[in-house]
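Questions regarding the structure given below will be posed in turn.
A single protein chain has been omitted from the complex, and every remaining protein chain is retained in its original position.
Every chain is named by a letter (A and B) in the order it is written, and numbering of its residues begins at 1.
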Amino acid sequence: MGADKELHHIQLSFRAVMDAMARPGRVYGLPATQGKKASRFGLEGPLETLVKMFIDQAVSFCVVAPDPAGIQDAIVAETHARTAGQADAAFVVVPHGCDKELAGQAIVQASAGSFLSPEAGATVLLGCERLAFLTEREGAEAGDASLYWVSVEGPGVRDSHVFGIDCFDWVWARKRRGDEFPCGIEIILVDRQGQVAAIPRSSFLSVLAMEGGAEGEEASWLM
Amino acid sequence: MAYVAVRGGQEAIEASLALLAWERVRPGCSVEIKDIMAAFPDLIDQVMGESSLYAPELAALALKQAQGSCEEAVFLLRAFRSTLERPYVSCAVEPDAMRCSRRISAAFKDIPGGQILGATRDYSHRLIDFNLRKESTDTVRELRREMKRIWKEGWEADGLCEGDGFGGDDGAEAAQDLLPEASVRPPKKGAKDAASPPLGAFGRLPKVADYLRAQGLLAEYDADDATPADATMEPLVFPTPRSMRLQVLARGMTQGVVALGYAAIRGFGLGHPTVAELRYGEVEIAVEHPLGTPGASGDPLQAGRGDAYYLGAIPVTEVEGIFELEVENADGGKEFTFDLGYGMVMGRGETKAIAMSVLDFCLRSKDKRFPTQDEEFVLYHVDGIEATGFISHLKLPHYVTFQSKLSSVRKAKDLAKGSADKPADEPATGPADKSTDGGEGGNDDQAV
Partner (left out) sequence: MTKQYNFAFFDEASKREIRRAIVKGIAVPGYQVPFASREMPIGRGWGTGGLQITLAIIGRRDVLKVIDQGCDESVNAVNIKKLIHATTDVEITEETRRASIIQSRHRIPEQPLGEDQVMVLQVPTPEPLRHFEPREAATRVLHAQADYTGAWLSLFDQIVCFGTTTTGADHPVKVNGRYVMAPSPIPRFDTMKLHQNSNLTLFGAGREKKIYAVPPYTTVEPLDFKDHPFAVEEFQGRCCDTCGATNVYLDETVDEASGTAVYRCNDTAFCTQQAASKGLI
C-alpha cells in the first residue's frame, strides 16, 4: 500500500475500533485490504493494522509468543517503538494462534495503570479465530460448538450486547486480574477476517450458556 | 450588529482576510527573505527558540508573513512544526565543546581559557544611530571591507592570521553569508581582559563550573544522558522531569521567562545568583543510526557509540548560574554549598537564558513559598502560544454561556428580592446584599 492509501485504511480501521470501544461487544469490520501483501511484521493483516494504528516511538509494546524477538524486532525497526516487559508494556500484542496459556498469562500480567493515571492501563490487541455479532446467533447451527457467546454490559451498552467468539479463556484471565475501576485494561479482539470487538475496563462480561454448545459449562458466569 | 456572527460569518472572514492581505501590500514594497535574515538575526533567533525549530529561513518567512509580529511568527512556525514527525533524538550535546564566540564569567575575573567578550550590546550606548537612515547596501559593503582590512592588518602584525575566517572578500557576496560568519566572529581586538585566544584556539573551553566542582563546592550529580522528555510529544504531568522543565522554559515566551526570572531574583523567589558562565557559540548536532551502525561483526546490535551522523551546528546561548544552597552535612548540622541553575536557548537570547537558569533553580526547590517555585505556575504560563491563544479567545462570541449566566444571576436576584420582601422576622439582608454586590461571585468557573 502506498503511504496515502495506508493512511486512509488506518483511518477507517480506527473508526471501526473507536466505534467498537464506544459500543463494547458489538462487532465491527475493518476495511478490507486490497492486494494481499505479505505482512512485514509476521502478523495477520488485521492485527498488523491495529499495531500500525497505535504503536510508535511514543509508546512501549510487547509481543506474546514463545519467541517474540522476530516480530518485535520487525515492529521496532518500522515504528521506532520500544519493547517492554508484559507487565509494563502499553500495548500487548497477542498474535493469532498464540498459545492460550501464554495469552492468558499476558492478560493477567498486563499493566492496570494507577488511580492517578488510569490511562496507563495496557491495551491488549488479541488475535482470535472468529468473531460474530448477535444477529449471527440465531443463524448459528444448533450444536455448533465453535462459538461461545459473551454478553457485555456497561457504558456504551443500552441493555446488553452479545457476541460470539471461538475462545473465552481471555474472559477468565480478565476476571482473574481483579482490577478496581478506574484501573484496568482494554482488550481489542480481532479475528482473521478483520472483524473487531472491544472490551474496555468499564464493561461487565458474562459467558452465556450455549445450547448444545460449549461442553460442560452451561452456567452463565458473571465476570 | 456587524460582527454578530449569526449570519454571514463566511463573508465576514473572507473580507477580513482580504483586508489583512491589503495591509501587507499597501505600502507597495517588499522585503526579501534573505534581507530579513541579514537584518534581524536576533529576532529570527527568538522566533526559532520559542518555536523549538531551528529553521532560520522559515523563521524569516514566517516573520514576513506575520508582518513582523513575533507572536504570530512563532504561531506559524509552531503549527508547521507540529506536522513534522520527530524520528530521532540527537546525541547528547556537550556544551564544553561549543565553538564559543562569546564567553564571560561574573564569578571569576580570570577563568581558564579566558573571558571572551565577543559581540555584545551590554556596553553600548543606547542612542539611536541616525546615520543608519542613510545606510544602503553599498555603504554596508564598504564598511564591511574596511573593518575586515583593519582587523586583518592587526592579526598579521600579531602573526595570528591563517586564513581570514571571513570567507570570500567579494563585495557581491550573498547577504545571508553574514549569518554563519556572525557565529565565528572573532573577538574584537583589545577586548576586555585582553584574554582573547587566537582563532586557532577556538575549541574546547573548560567550564567554570568544573573548577568549583573540582574543589568540592558544587552539589554533585551523576551524568544523566537518558533520552529527554519532550513536551511536544507527551503531556505535562506534574511533577515534571527536569528535562521537560528545561524544554518548556527554553521555548517559553522570551519576555514571559524574563519577567518571572526577574520576579524570582527581586524577592518572589530564591535569591540572587552569580553567573558562573555565559557562553554563546555553535554546538554540533549528531544522531546515531537508529539501528546502530553495523560493526566489524556485522551485527547491528553490537555497534557502539561514535558512529553518529553529523547533521550540522546550531548557535546557542548557555548559562550556568551559581546559587547558594543550604544542605545538611554528615553531622546533621547545616552548611552552605553551591548549586547550579541551568539555561540554554537557541541563538542569542542572553537575558532569557539567564532568567531560565534562575527559574530552573527555583523550580527544583521543594519549598513552594513563591509562585516562581511552583512548576505549574511557571510552566503552564510561560508558553506563548497557549497564553496568547487563551487571552485572545476572549474575543470569541460567548452568547450561549453568557445567556446561561444571565439566567442564573436573574434567578438569584429574584430570589433575593423575594426574601427581601418578606416580613422582618427573616433577616434578608445577608443574601440580598451579597447577590447585589457580587452577582457573579461565589462561582468562578464561568463559561469560557
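Observations on the model:
Methods note: contacts are C-beta pairs under 8 Å (C-beta built on N, C-alpha and C of every residue); 3 or more make two chains touch, one makes a residue touch a chain.
Everything numeric in this text was worked out from a predicted model, so none of it was measured.
Interchain touches from the omitted chain, evaluated on the whole complex, reach A, B. One of B:Pro235, B:Gly267 or B:Gly312 touches the chain omitted from the figure, and that residue is B:Pro235. Of the options B:Asp110, B:Glu146, B:Asp224 or B:Glu376, the residue whose C-beta touches the omitted chain is B:Glu376. Although one chain is not displayed, subunit B still touches it through residues 3, 5-10, 12-13, 75-76, 78-86, 231-239, 374, 376, 380, 385-386, 388-393, 396-409, 411-412, 415-416, 419, 431, 434-435, 440-448. On the side of subunit A, touch with the chain left out of the figure occurs at residues 4, 7-8, 10-12, 14-15, 17-19, 21-23, 53-59, 114-116, 118-119, 121, 123, 155-158, 181-182, 184, 186, 200-202.
Here is the rule we go by: only the chains that are shown with their structure count from here on.
For subunit A in complex with subunit B, the touching residues are 57-58, 77, 80, 117. Residue ranges on subunit B touching subunit A, taken from their complex, read 86-87, 233-234, 237, 290-291.
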